[in-house]
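One protein chain is absent from this view; the other protein chains keep their places.
Moving on to chain A:
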């Protein structure tokens, strides 16, 4: 069982995130880290491999420091890493990102005897579009099995349970498949000291676009099929009214709601 887990290095959501003048995310003023939602995908891969056998490759694309996301995956217990790093990919949108990652997954498969499962989080904590898993499935021609809150991989099949607003669904597909997991699926482990030391010896390959046979004109800000016209910081909220409950807090609250025609 060869599993590829796609991970993303994102600006810390706890910090004040901003845009640069070209309307790309400013990654220099904010510390980065492995997107929290990807930890669930890494953990699920570890559970699958520990229950049977297999190899886990953690894949990311991004500038030099993005390799930190791969390393976190290796510290958790994945076997090896791939970092697609090329100046031309800066500013890539979801369409271009899915192209690069799909090509990298194909290359991992060619070199490693096939990929059985591609695992991702349900979205990143920065762009948060949640379209990448579907786009990867489209590009790779694999079944798309998304928003798994439970996953069973056995007998060459992936079976999931997913919760939509009105309905709970069970879905199955033959492997290889692209599966995205929610934050309900497991509790990601913290890397142990042993895991952190072991990760230092694990291989991380760095690939360029040329290694993947991707034309630089197909990626990056210039190749984006959408463009940002403007990005404006929201004006700070006016300070609201704060009252302390002295036995009439509920009544006062309703007076406020009535003044705004909510009650």
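Just so we're on the same page, a contact is a pair of C-beta atoms (placed from the backbone, for glycine too) under 8 Å apart; a residue touches a chain by one contact, two chains touch by 3 or more; residues count from 1.
As a convention for this text, contacts and distances are computed from a predicted model.
Q: If you look up the hidden chain in UniProt, what protein name do you find among "Phosphate transport system permease protein", "PTS ascorbate transporter subunit IIB", "3-ketoacyl-CoA thiolase" or "Electron transfer flavoprotein subunit alpha/FixB family protein"?
A: UniProt lists the chain that is not shown as "Electron transfer flavoprotein subunit alpha/FixB family protein".
Q: Can you say which of A:33, A:173 or A:198 touches the chain missing from this structure?
A: Final answer for the missing-chain contact: A:173.
Q: Could I get the residues of chain A that touch the absent chain, sorted low to high?
A: Touching the missing chain: residues 13-14, 16-19, 23, 36-37, 93-95, 98, 122, 125-126, 128-135, 137-139, 141-147, 149, 159, 163-174, 177, 182-184, 224-234, 237, 240-245, 248-254, 256-258, 260, 262-263.
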